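Written below as structure tokens is the structure these notes are about.
Only one protein chain is missing; all other protein chains are in place.
Our next item is chain A:
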Amino acid sequence: MQNENDTVKDDAELAASISATQEKEWGCCSVQEPSFQEEEAAKVPYLGDKEPLSSLAAEYQAGSPILLEKIKILDSQYVAIRRTRGDGNCFFRSFMFSYLEHILESQDGAEVDRIKVNVEKCRKALQNLGYTDFTFEDFFALFLEQLDDILQGGEESISYDELVNRSRDQSVSDYIVMFFRFVTAGEIRTRAEFFEPFITGLSNTTVDQFCKTSVEPMGEESDHIHITALSDALGVAIRVVYLDRSSCDTGGVTVNHHDFVPVGTNDEKKEASAAAPFITLLYRPGHYDILYPKPSCKVLDNVEK
């Protein structure tokens, strides 16, 4: 589950415009101004408009040729990128919009019925883990409400613009991000034995501490652990495309991606969904945005399964 691309953390170029990592220092307290990065992040909307890949290339004009080469490859496979704010919630927010947008466009009632079953399982899981109902029920209700609003035919069905507006509205958007955080924490705790080695490897804390400090609070960044847990819990496959400076041994430049396929997906379903998950995210060290594949173009498979 580790990122095989071995991302370059201190790469200032990639980290620019991407959210800050917070340093915890010795000392009980101190008074500081908000950091530059936090102020910068707040200028970007929770969710941007669709932009052509050329806007991504523009960021790296004077930068690494490997990155520009990779962006050229992405440009041949993807039609657009939609940016999200680098506020630590970007994975969950990207997932939220991408999923709801898919439902809005496909009007896939069967998928909505399916995910609702999983949502109820998540609710039971949290109850079994001892979470008090009132701590999570409002978040669950709001997510289910979005699903109903988005399936046309209902009295309150919403437009594409309304979905974008809601995703930019803190009182909806943050609540749904928090819903996903509950679901993720519930899955990790329920399958603690499975997740424990990854958590120990990543942060050297217990499963409980990890959930309390890195999953449940808003603004905590997501790792492969979060993605795996959310994908498993909701039964939704997620493709993550990596844009970093890694290059192949052979010298050729390729863009790697990894498909998170939910556990319990049987072979038949796997085949049906193997073509491509309907959620594609672009990962740059420390940040996730949404990618839109070209409808006519099959993505070249450099899949690591």
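Operating definition for what follows: a residue touches a chain if its C-beta (ideal position, glycine included) is under 8 Å from a C-beta of that chain, and two chains touch if they have at least 3 such contacts; residues count from 1.
Just so we're on the same page, contacts and distances are computed from a predicted model.
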item: Chain excluded from display, named as in UniProt, from "Pescadillo homolog", "precorrin-2 dehydrogenase", "E2 ubiquitin-conjugating enzyme" or "General vesicular transport factor p115-like"; value: "E2 ubiquitin-conjugating enzyme"
item: Residue, one of A:76, A:135, A:159 or A:200, that touches the chain absent here; value: A:135
item: Absent chain, residues of chain A that touch it; value: 22, 24-32, 34, 38, 87-88, 131-132, 134-136, 138-139, 170-171, 174-175, 178, 181-182, 185, 212-213, 216-220
